[in-house]
Every structure is written in structure tokens, then in C-alpha cells.
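For this view, one protein chain was removed and the others were kept in their places.
By letter and in written order, the chains are A and B; residue numbering begins at 1 in each of them.
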Amino acid sequence: MKTMPWSAAILGIIIACAPAAAFAEGTLPLKHPHITMDKKTLQEGAEVFVNICMGCHSAKFMTYGDLMHYPEIGMTRKQVDAIRGSKPLIDGMTTALTAADAKMSFGKVPPDLSVITLSRRGPDYVYSILTGFKHDPSGRIPDGHYNAYFPGNNIAMPDPLAWFNHDPKDTKKIEEQARSVSSFLAFIAEPHQIKRRLLGRYVIAFLVLLTVVLWLLKREVWKDIEH
Amino acid sequence: MIERMLNTPLAQWIDERSGVVGMIRKHLIEYPTPKNLNYMWNFGSLAMLVLALQILSGIFLAMFYKPSAMVTEGGYTMAFDSVQRIMRDVDYGWLIRYIHAVGASAFFFLIYMHFARGLYYGSYKKPRELLWIVGVIILLTMQATAFFGYLLPWGQMSYWGATVITNLFGSVPIVGHFILELLRGGFSISDPTLNRFFSLHYLFPMILVAIVVFHLHALHVVHSNNPTGVEPSEKGVVPFHPYYTVKDLFGVGVFLIAFCYFVFFNPTGWGFMLEPDNFSPASSFTTPAHIAPLWYLTPWYSILRAFPDKLVGIIAMALSMLLLFFIPWLDRGRVRSARYRPMYRQMVILFFVSVLVLGYCGHVELTQTLRLIVRIATAVYFGFFLFLPFVTKHEKTRPLPQDV
Partner (left out) sequence: MSEPTDHKRRNFLWGLASGLGAAGVAGMAVPFVKSMLPAADTLAASTTEYDVSTVVPGQLVVIAWQGIPVFVVHRTEKMLEHLDGHYFRLKDPESHADPSNGHVVEATWMKTKEQRISRAIKPQYLVTNAHCTHLGCIPLFKPSAGQAEWGDTVPTWWPGGFHCPCHGSLYDLAGRVFDGSPAPYNLYLVPYKYTAETKILIG
């Protein structure tokens, strides 16, 4: 067992470095909203997504039917019909804005948001961006495009929730919109995550039980040997 | 109970015509193993388990994955879309995908620990030199397999990582351009590249299995080393079954707990197993701010970047792996285990640390300080090989035990 400390030390170093190395360099620490995936939040987030984000962004890997079929969102047929209009249920949620028009208006094609929380720094990042529009202290970047959390601060997306200079009595409302849409995006990035974590608990519990039995067996069998 | 199964008429019938029962007895049951092996000896069997898991999950992924870079709506491709389909629509597709992604990292972690055991305890010394050489070949085959596999999701990292590495091969003098064209099948990483990488990613694990079988065969000829490095007497060995079957199974249990923690609760591995940039579809027009290979290839990547001259860097990187083949001959000491070799012990620990430092540096943005650290670590890395013949010829060793 003399090498256990060694392997443990090596493992420890690796695991300790991991989160540190994963931290992006030189940007503002993110805001940390309470991301939840209850039905109410997800449905509200879906509404925000459809009414505001889908003006420019698609989420093509999420179908209208999925809004009904995933029990975590659990929209009714009526709600989905109201959202999808004449688009079939199996269609992905895509924007009407063409790439060419987007390039002309914004200079950039708005990315698809299906897995945005995984391809950036999580739902906290999305929330921070949505509530991060402020006035550029140096005055170079126009209002509505200066974002404190976006790398380089110059974001092509114009303040979608009208955060900049909003009326203070609307703060709670906009924050809730940002929170619910960030939660919605976090959910659709990986719709099976709740099931995954639940199954994981059972699997690890089983494995712990199995490993304990195997440990007892090993110890029992090795009683024969002087070691 | 196993004895009863092996003595049934059916088993006898099969044995008369193939010798299988005899082989099972000789290699899995009676096979003499030193009784003092510690848990560093579990990593070989764990690596085999993960190889099996990768092949299983890989075959199932291949039922749904589409190796086509044909463009689909939104700047995506059929390949990327098929991975999303696996994650969303295929029953338990997400689980199979995560097993495969986490499994790749697990495979390399286990193999690096397995290598560390070999280096520390002198498992590469006579008569186990061939075993060691085959092991290095296994590592290289694994790296090739991982390289081919990483292109398949066709994310930003997939595309640009493949671009950088294939360009590396292209920089080799004389034959470089030919190799580059062979690999790419076109003028850039494109659909033909993806298709052939898929084929090769399916093929290489099969080659790996064959090499691993040979690795095991060679092991059973020379038998396992042990932490003292001293050949055991008859009293120092035990039959493989039940002692090491039971210990290996316990090791499997512990490993699976850690493995399943990642699969079920942290499948992206803090961004080290499934990188954020790879969730963006590949675009030939924008390069990610920060291209780096996955963590298990970062030490070699660091060495490549340590040298300002591209060709020197490539040669250094190749040398860093090729030198591994020569360790059995660079080490001229008589004693096997680092337990009894104080000088070698320090050298090899320094070597491990240099690999860890190189690995860390390969993943982050290089600052001036880090660049200096990389160069020092590279010097230590190569220094290990350089000084080995001299230090080991004249090293003072501690007295060895009589038996295990």
C-alpha cells in the first residue's frame, strides 16, 4: 500500500488543477442566478425564447413537439399550437430571419441556441450577458452593444430584454425573464439531464453496494495468504 | 463452481478439440502471480475493461452516427446533427455517448498510471523489454484512434484540431505533403477526411485488441513484475484465481464508481472531456480563440510548442515518444524497483512531474512565465532520458529483500 499515497497525490493534483484550468482568463466573474428546471420556469423561459429570441435565433434541435413530449416542460397541445402556428410538430424551432439578412443588419449570423449553454460558460453566462448591457465608460462602443460580460465587450446582439437604462421598477421582471430563458436554454442543451442525474444516483448507490461486497470478498479470500 | 463448470462433459468436449479449458486453467486460474502486488497493478485489467466498454459503446454509436460533412440548416452538418440526434432522440443515446466520451479520457488516465507503474518498478527491464515496447505501441495506437475519433462530432475543436495536427504531419520534409493529402483526401479538412477518419476510427480499436492480446501473451511468458523487483520464489506466488480475480474485481468496483460519477454527474468533465468549443459547429471561417488537444495529448503538444522552430518542435515531439521505446536499454542499472534505487527514484518522480507540468501548460494560454516553465519542463523531460544511462550505470542501490 506504499504507493497509494503516490497515486492519490497524483490524482489529487490533477483534480485540483481541473476547475482552475477550466476558468476562462481575464473576464468579469459571472452573475449567479438561481437556475431551476421546474415546469413554470421552463414554460416561461420557452415563452421568452419564442417571443423574443426567436426573432433572430433558432434552436433547431428542439422541436415544437418536444415542448409537449418532454414532461419537464410539459406544455399542452393548445399551448404548442399557439406557438407553432402552421409549422408541423416535428419541425425544429427555427427563426424566420435569414442568415443573409442577419449579416446585413447585425454583421454576424446569430448562432443557434440549442446547445449555447454548453458551448459557452453555462446558463450563468447567458444570464450575465442578458443583464450585462451598460454604458461604455470609454464611449467607443454604442449603448445597447456594450456588454460587461462579453469577451471584448462589443456584442453584435442588441440588448434583447432592454436591460440598458430600464426603469428600476422593471428590474425584477427583466431579471426573471433572463433567469427563466437561461434555465430553458440550459434544459434544451441537454433535455435528459434530470433523468440522467436521477439514474446516476441509483447507479452509484448500486456500485457502492457492489464494491463493498467485493471488498469484503477480497479481504476474506486474502486471509489465506500472509501479506 | 468454476471448477465444476470446467469439468462438465460439454467443457471436456470443447477442450479436446481446442484446448480452451486447459488455457483457462493455465492463464486465468493457476497462473502464478507474485503475492505482493499493490493496487498499481490493477490498471492493466482496468484498461482492458475500458477498451471493451469503448468498443461496445462505439459500435452502438455507429448505428446512429452519420459521417458526413454535408451542410444542414443553420451552418451545421449531418455529422453534428446525428450526434445531437443521439443525445436527444435515441433512447439512452445520451448515456452511450457520455460513456464513450468519458471512457476515452478514462482509458488514457488508466494507461498513464499503468505506464507510471512500469517506469517506477522497472517492469520494462529484462526479460520484459518486449512487453514494454508493445506497450508503447499500444499508446501510439490509442493516440491515433483518439485523433481520428475526435474529428467525428465535427465541432470547432474537431475541425481545427484536425487541421493543426494534419498540417504537422504535412511539415515533415519530403514525404509530408503526400501524407497530408492521403490523410485529408482534399485541400482541407473536409467531407472525404471525415469519412475516412470514421473508417479508421472503427479499424484501429480492432488493431488495438490484437496488440493487447499479444501484450497479454508476452506477459504470461515472462510473468508479472512486483513492487520489490525481485523474482519471487515458489512461496512468493499465488494462483491468479481467486486472489487476483477478486482483487481486480474490487478494483473494477472502485473504478466504476469514479467512472459513473463522471458519466452521470459531470460528463463534460469540467470542460476537459467534452470541450465547450466543440458544441459549436465547425466553421472554416473562424478559428477558436484557443486551440488545444484534449488533456491526454497536452504533454506532447506542449513539447511541440516549446520550440520556436516548427520543424524542431515536430522532431522534439516525435522524439519525446520514440525515446520511450529505448528505456529498457537507456537504463543500465541492475536493480528493478525504484524502491531500492534512491537516485533513479528521484529522477523518475521528476519525470512524472515534468509530464504533469507539460500537460497543464499544453492546455492554457502561454504567458511569458509559462513559456519559461514549459522550456524547463521539456528540459527535465528529455533530461530524464539523457541522464539515465549515466546515473544508472553507477548508482548506489539499497539492499534488496530475499523474496517478495
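Here is the rule we go by: a contact is a pair of C-beta atoms (placed from the backbone, for glycine too) under 8 Å apart; a residue touches a chain by one contact, two chains touch by 3 or more.
None of these values were measured; they are calculated from a predicted model.
Enquirer: Using the definition of touch stated at the top, determine which of B:Leu49, B:Leu95 or B:Ala338 touches the missing chain.
Expert: Of all options in B:Leu49, B:Leu95 or B:Ala338, contact with the hidden chain holds for B:Leu95.
Enquirer: Could you tell me which of A:Thr63, A:Thr95 or A:Thr131 touches the chain that is not displayed?
Expert: Of the candidates A:Thr63, A:Thr95 or A:Thr131, A:Thr63 is in touch with the missing chain.
Enquirer: Among A:Asp38, A:Asp101, A:Asp170 or A:Glu220, single out the residue that touches the unshown chain.
Expert: A:Glu220
Enquirer: Which parts of chain B face the unshown chain closely enough to count as touching?
Expert: Touch with the absent chain occurs at residues 1, 56, 60, 63-64, 85, 88-93, 95-96, 249.
Enquirer: Can you list, in ascending order, the chain A residues touching the missing chain?
Expert: 63, 65, 69, 88-90, 206-207, 209-210, 213-214, 216-217, 220-221, 223-224, 226
Just so it is clear, only the chains that are shown with their structure count from here on.
Enquirer: Could you work out how far the Cα centre of chain A sits from that of chain B, in whole Å?
Expert: Chain centroid spacing, chain A to chain B, equals 32 Å.
Enquirer: Within their complex, state which residues of chain B touch chain A.
Expert: Contacts found on chain B: 35-36, 38-40, 73-76, 81, 84, 87-88, 94-95, 98, 113, 116, 120, 227, 238, 242-243, 246-247, 249-250, 252-254, 256-257, 260-261, 263-265, 267-272, 274, 276-281, 289, 339, 352, 356, 360, 363-365.
Enquirer: Give the list of chain A residues in touch with chain B in this complex.
Expert: 1-4, 7, 10, 13-14, 17-19, 21-22, 25, 58, 60-61, 66, 92, 94, 99, 109, 111-112, 114-115, 118-121, 151, 189-192, 196-197, 199-201, 203-204, 207-208, 210-211, 214-215, 217-218, 221-222, 225, 227
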